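Okay, so here's the structure we're looking at.
Every protein chain but one is kept in place in this view of the complex.
For reference, chains read A and B in written order, and residue numbers begin at 1 within each chain.
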Amino acid sequence: MGVMVPFNPVEPFLRSERMPHIWCSGCGIGTTVNCFARALAESKLPLDKVAIVSGIGCTGRVAGYLNLDSFHTTHGRAIPFATGLKLANPELTVVVYSGDGDLIAIGGNHFIHAARRNVDIKVICINNFIYGMTGGQVAPTTPVGATATTAPYGCFERPFNLPYLAESSGAVYVARWTAYHVRYIAHSMADALRKKGFSFIEILAPCPTLYQRRNKLGDGLETMRYYKQHSVIRHGANTRDVNLHFQGEITLGKFVDIERPTLQQTMEQRFRQVLRDRYAG
Amino acid sequence: MSPPRPSAVLSGAHFMDGNHAACEGAIAAGANFAAGYPITPSTEIVERFAARAPLVGATFLQMEDELASSIAILGAAWGGAKAFTVTSGPGFSLMMEHIGFAAMTETPSVFVNVQRGGPSTGLPTLPAQADMMQARWGSHGDYEIIALCPNSPQECFNLMIDAFNFSEQYRNPVLLMMDESVGHMTEKVVIPPADQINIFPRRHTSKAPSEYLPFKPASDDVPEMARVGEGYRFHVTGLTHDEHGYPSMEWQTQQALVGRLVGKIRAHADDLTRTEEKQLEDAEIVLVAYGISSRVALWALQEAREEGLRVGLLRPIVVWPFPEKRIRELAQRVNAFVVVELNYGQMVREVERAAAGRARTILVPHAGGAVHPPESIVKVLREVGSWA
Partner (left out) sequence: MPAATTGVKARKFRGEVLITEDRCKECGFCIEFCPPKVLEFSKEFNRHGYHPPILVNEAGCTGCDLCGLYCPDFAIYGIRVPVESPAATASAAGVSPLGNDTSGVESVRQGGGI
């Protein structure tokens, strides 16, 4: 009779048989998954009623590693898939977990419209400033001056400020963290899981294989140290002012936490008001 | 989502156009979710659905583009809904990726294309049948598709129900390939009582989560679906996947999966094939036409018969899988196939392939924007008749 083997608290949330995962040494995605597992535990949501939707890319692989009903969709389209899933099955908590290229470049249109509608989904965006899965191409988040395989002389396009984009599009919850700020991430994710409406969490994470190495920024650990030293937490900061610059100061915090009726609620209110007892909802 | 209710079905005789009839067909089939983006000449279908949805317990969402519409319905389908989207022309091009995703993930779904003239923006308000090969091959990679072509508003209603039933039975995207003329043609449409409409239910598994493999096929090569939110903790991916639904980058997994996806439709091609045939008994020349062109061809057939030409008509109703067996049989005994379609030669290639040189195959092309003048078809029939 051996002793009972204690388990990593993240293990019940993982498809353990699929480990080890594909992410590189020093990649921050796995760290955020740890935080997500703790947030799920903290939220006390019944896990059978939590569905996770990813797009394509390194972060797009999160869905396949989580022991939930999970959907690995097409590039950029996790949000509209999640919109259909949530509207068809409102009792689900639907989480979109994907990368900056997937959500903001190819999927940017869906991102702003889902925020505008206030679809009740939680969007977690792992921002590593680059396309990882395809080998290090420039993204709409790449800071000016950083190089990428398709910006070999440095990026010359202004990147999106994602919290500002999310807030101005209509998100009811907006926060930004780095992969170093694990306890903040976990609490923020738990906040978002409780929140009704379009919630957005940006998490900066190292891509040591492509972004950091190409830009001579060291490995994942050095990037984590950078995050530790150069981040400032300013809850409630005006999202206009939280732009990121190449190796500049990083403003973190919970920027937006407001109440606004969700798409489902506005839809039902409208039909009930206009159709009265003819509404079959 | 609540199941469709009998009161949703507008049983009785109506005077309505094909687009509205297609919408009613979807409701009668139990569709409770649609997403769409406005595009001529298909828009009336979702306009009607937007008005009807809250009255029948369904949901409609106008999305930001066709990419969003075509995957929102797939999310809804996994959420338990019976879902469809509607488009035309450029919108159909934008939906191609998600037709492939639906095929790969075996998501029951219906895509309606009210065909207009192309390429590109082309002729938004005028008919064509030039998306037939795109319907078959438009998404990348190997897959099989089921596509139906109505030639009347009544058939828009009927085939919409069939489209939903096939999508559930085979867990495959199904295309309703209408055209502008049929979509905007107004005729009598009889909607039967709800209890006389056959509905193929979703193939939900009865297995316990511990015994269930999401992509392990049943005896007919089609796997059972789990209900989301009920503890199955299943994974769905557009990557090549094994029976667990997990990605696997092995050629053996690819072969097993794609072989099954293709095989589950090909093996049932005979069950799926549906044609309408007129005066084929003594025919020497067979007109092959579908959708609006079949009605013009029928006019030409009658003219030609009056002139003593032994002409018949074969109308594929299910166009994909193509009724190649029927063409092969006819090719043994007829002289020629005359294919009438609003394009510069699409389904004619299938006819020619199936005829395999045993009967001649002649195309009567038309660039779209109008239907064929019947006389142009009769002229070809006269010429083909003179070769004998």
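Quick notes on this one:
Here is the rule we use: contacts are C-beta pairs under 8 Å (C-beta built on N, C-alpha and C of every residue); 3 or more make two chains touch, one makes a residue touch a chain.
If you're wondering where the values come from, they're calculated on a predicted model, not measured in any experiment.
Although it is not drawn, the missing chain touches A when the whole complex is taken into account. The residue touching the chain not shown here, chosen from A:Cys27, A:Ala82 or A:Val95, is A:Cys27. Across A:Ala115, A:Ala186 or A:Met267, the residue that sits in touch with the chain not pictured is A:Ala186. On the side of subunit A, touch with the chain left out of the figure occurs at residues 3-12, 14, 16-21, 23-31, 33-35, 38, 180, 182-183, 186, 219-221, 224-225.
The rule is simple: only the chains that are shown with their structure count from here on.
Put simply, the C-alpha centre of subunit A and that of subunit B have 37 angstrom between them.
Here subunit B touches subunit A in the complex through residues 1-2, 5, 32-33, 35, 54-57, 59, 61, 63-65, 67-69, 71-81, 83, 97-98, 101, 228-239, 246-247, going by the rule given at the top. Interface residues of subunit A, counted against subunit B in their complex, comprise 15, 18, 48-49, 51, 53, 63-64, 67-74, 76-77, 80-89, 91-92, 109-110, 113, 267, 271, 275, 278-281.
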